[in-house]
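Note that this complex is displayed minus one protein chain, with the remaining chains in position.
Showing chain A:
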Amino acid sequence: MRPIHSKITEIIEESPNVRTFFFDTHFETAIPGQFVMVWVHGTDEVPMTLSGKNSITVQKVGDATSRMFELGIGDHMGLRGPFGRGFTPPEKDEKVLFIAGGVGAAPIAPLADIIKARGIEGHTILGSRCCDEILFRERFACGRVDITTDDGSEGRSGFVTDQLAETDTSDYDRIYVCGPEIMMYKVFEILKTRDVHVKTEFSLHRYFKCGIGVCGACSMDPEGLRVCRDGPVFNGSELEGSEFGHYERDSSGCKCHF
């Protein structure tokens, strides 16, 4: 598909470095965890997981996202998608745990919206660097929310893993995780030790070139799974023994260790 010329209809400043952009293009069929390729005209095209049917939540980290932060309501971007495999929504009687760190809360928030609408109770461990950067706390209000901050400015001082270490995970049917890869890997290690990693789903990030499953730039070792097409959401059992938590590849294909 060609990029859909999409107008920015609203911008919410979530924190100094994170903004949510709303568009006049709605991806009604999108499953939480799926992504769109966002074309910032004249700069670059980057993958962004949808934080809603018509929104992306962006952290300013590079050329494309910096350019996005210069755009205002009425400006346009090109959107292609939705692409990839999203999260598996829970059944009505299942117990759900969300673990989100930083802007990793964005792909999980639409799942929390669904759970809230279906009346399912979800427990969330929501981490950020400081109180000003806590994302979507109101969207996760579908049950208990444990907040952690690196600097201790709100909630528990420390990381989501500190909270997870004291959380009994045996009762949960599904555990959804997104955040920086090192955080996700630490979570994976804890849950694997408890032998509940098969109940988990992780949303991964890799450098995407084509974004549609052809070029192989985002393939993960050792099975050659494509993050853009076979993911970005993977079950924990699919990540066992993989490069997850160890290294990724840059745009030239060179390995970069975490």
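Here, a residue touches a chain if its C-beta (ideal position, glycine included) is under 8 Å from a C-beta of that chain, and two chains touch if they have at least 3 such contacts; residues count from 1.
Criterion: contacts and distances are computed from a predicted model.
A.B. asks: Which protein name, taken from UniProt, belongs to the chain you can't see among "Dihydroorotate dehydrogenase", "Archaeal glutamate synthase [NADPH]", "Phosphoenolpyruvate-protein phosphotransferase" or "Ion-translocating oxidoreductase complex subunit A"?
C.D. replies: Hidden chain identified via UniProt as "Dihydroorotate dehydrogenase".
A.B. asks: Please identify which residue in A:46, A:105 or A:160 touches the non-displayed chain.
C.D. replies: The single option touching the absent chain is A:46.
A.B. asks: I'm checking contacts with the chain that's been left out. Which of A:34, A:163, A:203 or A:219 qualifies?
C.D. replies: Here the residue in touch with the unshown chain is A:219.
A.B. asks: What does the interface between chain A and the hidden chain look like in terms of residue numbers?
C.D. replies: Considering the whole complex, chain A reaches the absent chain at 1-3, 5, 37, 39, 41-46, 76, 78, 80, 208-217, 219-224, 226, 249-254.
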